[in-house]
Each structure stands twice: as C-alpha cells, then as structure tokens.
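Sharing a structure with you now.
Omission of a single protein chain aside, the complex is shown with its protein chains in their original locations.
Read from first to last, the chains carry the letters A and B; within each, the first residue is number 1.
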Amino acid sequence: MWTFIHKWGSPKWFYSMSGKLQPWFWTVSLLLIAVGTLWGLAFAPADYQQGNSFRIIYVHVPAAFLAQSIFVSMAAAALVFMVWKIKIADMAATVMAPLGAVMTFVALFSGAVWGVPTWGTWWMWDARLTSMLILLFLFLGVIALRSAFTSRDSGSRAASVLAMVGVINIPIIKYSVDWWFTLHQPATFRVTSSPSMPTEMWLPLLIMVLGFYCFFIALTLMRTRSEILRREANKRWVMDLMKEAH
Amino acid sequence: MSLCLEARQLACERDGRWLFEGLDLTVRSGEILRIEGPNGSGKTTLLKILAGQLGEYEGELYWNSTPLRKAREQFLANLLYLGHSPGVKAGLSPLENLAWYQALNGDKGSEEQRLEALAKVGLNGFEDVVAGQLSAGQQRRVALARLTLTRRALWVLDEPFTAIDRQGVTALEAQLAAHVQAGGCVLLTTHHALAVTSTVRCVQLG
Partner (left out) sequence: MSLQRTKAAPAVVIVEAPAQGSLWIAFKATLERDLTLMLRRRGELLNPLVFFALVVTLFPIGISPDPDMLALIAPGLLWVAALLAALLSLDSLFRTDYDDGSLEQLLLAPQPLAILSLAKVVAHWLFTGLPLALMAPLLGIMLALPAGSYAILSLSLAIGSASLSLIGAIGAALTVGIARGGVLLSLLILPLYIPVLIFGVGAVQAALLGEGVAAHLAMLGALLAASLLLAPWAIAASLRISING
C-alpha cells in the first residue's frame, strides 16, 4: 500500500503512467458522451409536460453532478497533500479548481437556458441553482486564494485548507438552502433510490454522467501532466524528456 | 542538566528551489552557534525551522535526542525566539507587553520582575509609556528584556543587534556570554562581529 502511494506520489512515475492511461479515458469518455447525446436528443421520448426542452437535462444534470464531485475530489487531494505532503496531489488540486469552476458555470448556464421554457425566465432562485451559484463562488475563492500568494508553496497550503473548509460546508450550505427554498422539487436523479423517470429517459442520462466523469478524469490527467512539467522544469528527468522530444 | 538541539540532513525547498541541503548541526549547553551566509541564503528560514516555527523541511530535528515533532511542547517551553520584528505591541506599555509574554508561558509573574527586567535594558521611566511612542531601538530593548525576564535555556535570535546603540551591543554580548556560561545555548544570525569570550561556532550557508 505504502509503496503504491509513494509510486503515484512520484511525479516522474505519475507522468509516464498517466500518459498511458490518458488515451483510454479520452476514448471511453468521447464514446459515452456521443452515445448519450445521440440517445438523449434523438431517441429518448419527449417529456409529457416539458416537451423537448427537458432534453437539456442531459447536459445540466451531469455538469451539476460533476461540479460537486470535483469539489470533493479537490478537497480529498488537498487532504492527501496536507497530511502526506504528496506534491502530485496538490498539482491535481490546482488543475481541478478551474475545471470545477467551468463545470459549475456550465451547470448554471444550462439551468438558466432550461429556465426559459420551464419558468419563463432566465433566472429563478431555485434551491439547486442557488446552491450551484454558491459552489461557483467557493471555486472562485480557492482559485483566487491560490494565486494571491507570492510563494507557490504557501498558496498551495492555503488553498488546501480552504478547500477542506469548503467541503465541510457544502452539505451544510446545501441543506440550509433547501430549507430556505420551501417550494423546492426533489433532486432529479439519485443513484441510490429508484428514479421517477422512465428507463428510456434516465439510461441515456446515466451514460452521459459516466461520460462526463471519464472526460473529467482524462482532462485532469492531461492538465496535471502539464502542471508537472511546469513545476519540475528544472529537474533532470524533465530536461531529458525535453531533449528526447526535440 | 544539559541540552542538545541537533539537525540531521536538514534540507529546505521553497518553490522548487533548494535553500540548503544535507545540513548537519548540533548545539549544546554552553555553546554559541552563529549562522552565516549572504543575503537570501536562507539564514532566517533555517532559524525558523530550528525554532520549530516552520514545519516544511526534510531531514530530522532532535531535541535532547527525541525527535522534535514528538517533543514539541517541551521544546517550546525551553525556547526563546526573537525574530526580525520585535513583537512589541505599539498599543501597550512595555510593562503590559512583558506581562503578556510571561502569561503566554503560563507564568503570571510579578510587577517587580518586569520592572527589574526593564531597568536592566535601560528603560527606567518608560515602563508605562505606550510602546508606539518609543524609538525603534527602545522597542527592541523591550523585546530584549524578555531574555532576563523569561528564563529559557535555548535562545534563537535573528539579528538581535539591529537598531541597538553601542553600549547596548556591549551589554547584550555580555548577556550572551553569561547565558552560555550558565549552561544555556544560543543560536543566532548577525552581521555584527561578535566580541564574546566564549567559543562561537559558525555554520556557513549559501
């Protein structure tokens, strides 16, 4: 177990392993997203109430799921970095923050677009959208704090503490916002309970969610690799790598 | 009773740059250890690590042959650290400043002790003046009064001679010598040529 962690903690080893894993994740994610999109947009039945506009769910829900998962995984990486001082974890947390912010924005934007046919307005202070908006602010805070420090090491540690404080607060914020929003609808889709949607509607959704997750893993691997090169630019193995490439 | 602070293969990396690597040093009772090096060579960082303030280092530190990470509380109870900034609150009088420092160690102390310590650093008549109205050198002396007030074995001093006049320097040198003679030890950085009779060992950085 320990040797495993230390192996993955070595930037060089991570770089070569992630290079091998990366194409698989890209292929699987593109495949899943393509299948999910086609199925969801063309073959899934229209909603009896919302008509075709409900199909935006195939972007909105995966993005919202992913955004929250990214915050949790960022905080987990921060914890690993703070406890075991594994630098690769911090590099991953560094690249996850902007990805999470973009995903949160996608969820908010698709939610707003969905709002036009459903509520007749671009923005409603609906519980889920409000929580998403707060999540966006949390992501922006982590990014801003990291970049505010002149020393990269201190910035990393400060951002890690904030990510951990944030992840403790996310369930509290979600709960309190739900409480505040008395007219809220139950969450669309839970993995644990049986969905209220018909199978032909939620199956493509599940495929899309999985596709988004694979996409996130692939993108994180790719961006962590460039972060490794950036931070270890003066290390021997990176220099050798660059020589080979030329 | 003797004391010993030891660093084995100490290394510190900041933002991808090694400040120092593979540093071994030991300081025992009755010794003055002076850390030398050009600006930016990591003297202050090394002092902060040795004072237990900075935890981001590689290698191991030992306090009386126990790893420092395990004996932290005991180590801190024997440490007196004076940094670049004197740590004197401008809004409090020298007496109140010293009282807080005593209490921070869990010792209520007495007014007489504090008055005596202030007299020793030549601050008679300034005991109740708000420290913000004192000069930089006088504020420095308030901080130095802690050396007599709080009896600690290990002194870690970062540029202790800054902003002090010539007489003050002589007196501080005498105090350092007396401290090591009494079995204490001193770790310090300074650009000033130390005129101390006891042995001063040097560690060169950079």
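Throughout what follows, a residue touches a chain if its C-beta (ideal position, glycine included) is under 8 Å from a C-beta of that chain, and two chains touch if they have at least 3 such contacts.
All values reported here derive from a predicted model rather than from experimental measurement.
When the whole complex is considered, the residue among A:158, A:206, A:222 or A:241 that touches the unshown chain is A:158.
Annotation: of B:9, B:26 or B:85, B:85 touches the absent chain (contact as defined above).
The chain that is not drawn here is touched, among residues A:32, A:89, A:177 or A:218, by A:177.
In the complete assembly, the contact with the undisplayed chain comes from A:150, out of A:49, A:150 or A:234.
The chain not shown here is touched by just one of B:37, B:59 or B:122, and that residue is B:122. By the touch criterion stated above, the residues of subunit B touching the omitted chain are 1, 3, 29, 48, 51-56, 73-74, 76-79, 81, 83-92, 96, 99-101, 103-108, 119-122, 130, 141, 144, 148, 151, 153, 167-168, 170-172, 174-175, 178-179, 181-184.
In the full complex, subunit A touches the omitted chain through residues 134, 137-138, 140-141, 144-145, 148-151, 154, 157-158, 161-162, 164-166, 168-169, 172-173, 175-177, 179-180.
To be clear about the criterion, only the chains that are shown with their structure count from here on.
Between subunit A and subunit B, the centres computed from C-alpha atoms are 48 Å apart.
Residues of subunit A that touch subunit B in their complex: 151-153, 231-232, 234.
Those residues of subunit B whose C-beta lies close enough to touch subunit A in the complex are 14-16, 56.
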